[in-house]
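Shown here: the complex without one of its protein chains, the others still in place.
Moving on to chain A:
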Amino acid sequence: MTESATHNTHLPLSDAEVLRIRNDFPILETEVNGRPLVYLDSGATSQNPLSVMEAEQEYYEQRNSAVHRGAHTLAVEATDAFEDAREVVAAFIGAQSNELVWIQNATAGLNLIAYAFGNASVGKVSEAAERFALTAGDEVLVTEMEHHANLIPWQELCRRTGATLRFIPIHDDGTLDMAAAATLLNENTKVLSFTHVSNVTGVINPAAELTAMGHGVGALVVLDACQSAPHLPLDVKALDVDFAVFSGHKMLAPTGIGGLYGRAELLDAMPPFLTGGSMITKVTMEEAEYLPAPQRFEAGTQPISQAVALAAAANYLTETGMDRVHAWEEFLGQRLVRGLEAIEGIRVLGPASGAPRAGLAAFEVAGVHAHDVGQYLDAAGIAVRVGHHCAQPLHRRLGLNSSTRASTYLYNTSADVDAFLASVAEVRGYFGVDGTPA
């Protein structure tokens, strides 16, 4: 950990401290199109601090080897680094280390769960796996605000098993219709899978309440924590979810690594998805027996250096303080929304200013396509996301094909938000749709 990342953890984050944090992120010093980079696309992928990159490099310089095989010294050290990383990342979300499975990213994690359920649904796997089996008449319940990654795997699972996919609708302000959720949950609901934080509206779902409602009808509850694990204190035990997934690259770590949490007794009972090396106890030409979790879900050589780097990222966030990160991003999120609301021709998706939201805002610019908005901002060095953000049904529900999204992280300052707002205020004039000649 570099010196600048040691913080006064009892004080809220401030612009002054964020400026020190930024010293840990060399990429934030780059220029784009001759302008200082204003990076507001962390909801898509975040930047890595030096300590994360150093952890990965240190692993390759000193420990690189295969894990969980081989008796030589390096193999032992690599295995220790790999399993120590698991402990750190599991603790980061309030889990035990045997409850954390390494995955490529949240998409891979949700597919792992859906395919494992699918495997439990075809043929007799074991008595213990029965609880994951779906059949015609069973229901999987998601929400209207899901990222495609928490929708399509369930569509496919339902197609394969004959189960029915249903969804909880949203209100016009993007919040979940909890009354509808209560009606839709019933004794046939076998799976309830929902996002903790919407990647488009910034809505923070009442995860503990929904989980209790899901458990009330006997459903397994899956949490897409992609937009929450990086940004707020996440305790999977306190929420009581059965499964949760998150992506490392959205939380200061490299691509290719993420976490799947599952309650220990569920992971040990669930059939594997990918099979092969490293996940077995005994193999004959006819059949195989599997290791307990997490290894039974980690077939093949794992992303070891990435796991080590993800642990370094979790440490960085913990040392900064997740409550402080969350509070700072709430402040930035409100600043974003208030500023956008003050610009003529802008419609913010999701809750209005003052209402709770994560540190992001997606919006529509009247008369200007999101692609053009993003291009204009890019010319000013401002990186945002444009398009449907992998949430086409949500956009359709809000009457749009696409939107522009600014998403913040702990390294963004008020000045970043203000530079963004100043540029957005120019967009309609540039494209000649504000009534003045272009």
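Convention: a residue touches a chain if its C-beta (ideal position, glycine included) is under 8 Å from a C-beta of that chain, and two chains touch if they have at least 3 such contacts; residues count from 1.
We take it that contacts and distances are computed from a predicted model.
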Choices "Phosphate ABC transporter substrate-binding protein", "Cytochrome c2", "Response regulator" or "SUF system NifU family Fe-S cluster assembly protein" - which one is the UniProt name of the chain not shown: "SUF system NifU family Fe-S cluster assembly protein"
Hidden-chain contact residue, picked from the options A:215, A:369 or A:397: A:369
Option from A:22, A:68, A:388 or A:405 whose C-beta touches the chain left out: A:388
Residues belonging to chain A that touch the chain removed from view: 33, 368-372, 375-376, 379, 386-388, 392, 401-402, 430-432, 438
